[in-house]
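Yeah, one chain of the complex is gone here, protein chain that is, but the others are all in their spots.
Up next is chain A:
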Amino acid sequence: MQRIVHILIFSLITLLSCTSDNDDTISQANATFNFSHNWDASAVTNTDFNTIQYTNANGEQLSITKLRYLISSITFQKSDGEIFILDGYNLVDVTNNTNLSFTPITTIPTGSYSKVSFTFGFNNDANYNGNYSDLNSTSWSVPAMLGGGYHFMQLEGKFIDNTTTETGYAYHTIRAVDNSGTTQEFEDTFFEVDLGAVTITNNAVFEIDMNIAEWFKNPNAWDLNVLNNTLMPNFNAQILMFENGQNVFSLNTINQ
């Protein structure tokens, strides 16, 4: 009998040693960013691709065949101005259903933050001062004749044009460059997405939404009959995309 008691105690200790420590309070937290996509509140995943089923603000019917975009510089800012920038960037690839969730390896202290944000695309330092083998390997770079660096987004698909012909579009965003003069003129098109204030008490999951329809809507109703391809070297088109991108992202909820 005594032997059985010993074995039971031994087993109990063994089992207890394997339990997780979720109940402990933590001083450093992981931040995870999940990216979901919709067309004016109707959920979009890659299973919705390749079918003409969306109508943009200008009235063109369209499909999506590819969507991937870069986010970087996730930043937590305290009210006293202290800033935590999380290492890394993430190429969200909706087409292949990969990288829809991103957890930077760096953690943040728990506590209150007056602002959380990320950058759509790369800021100029990240865009030009890094050579990223993962991004090069997936053909994400921008030709040197357009200033080099990297794409910010590739949104592609088909639309019904004004001759009722199914036509391709390639809505690619990069840093705007004007090659018409003797020297290249640039204008920044990366932008900060402000997710507002947050109090971090535990590992936190930010649910981010992208409304794809916004890229064609506000403030510029996008006419795919005019602007459907060769948009990378089109300075004005890049500015219009930048303007339309401002309200594309929203924070759905934070779970922690």
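Everything that follows uses one rule, which is that a residue touches a chain if its C-beta (ideal position, glycine included) is under 8 Å from a C-beta of that chain, and two chains touch if they have at least 3 such contacts; residues count from 1.
Throughout what follows, contacts and distances are computed from a predicted model.
Enquirer: When one chain of this assembly is omitted, its UniProt record names it as which of these: "Cytochrome c peroxidase", "Thiolase", "NADH-quinone oxidoreductase subunit H" or "Crp/Fnr family transcriptional regulator"?
Expert: Missing chain, UniProt protein name: "Cytochrome c peroxidase".
Enquirer: Please identify which residue in A:S27, A:T165 or A:T182 touches the non-displayed chain.
Expert: A:T165
Enquirer: Touching the hidden chain in the complete assembly: which of A:Q77, A:S117 or A:T138 does that?
Expert: A:T138
Enquirer: For chain A, which residues reach the chain that was dropped from this view?
Expert: Residues touching the hidden chain, for chain A, are 2-3, 6-7, 49-50, 65-66, 131, 133-134, 136-139, 141, 143-146, 156-158, 165-170, 228-230, 232-233.
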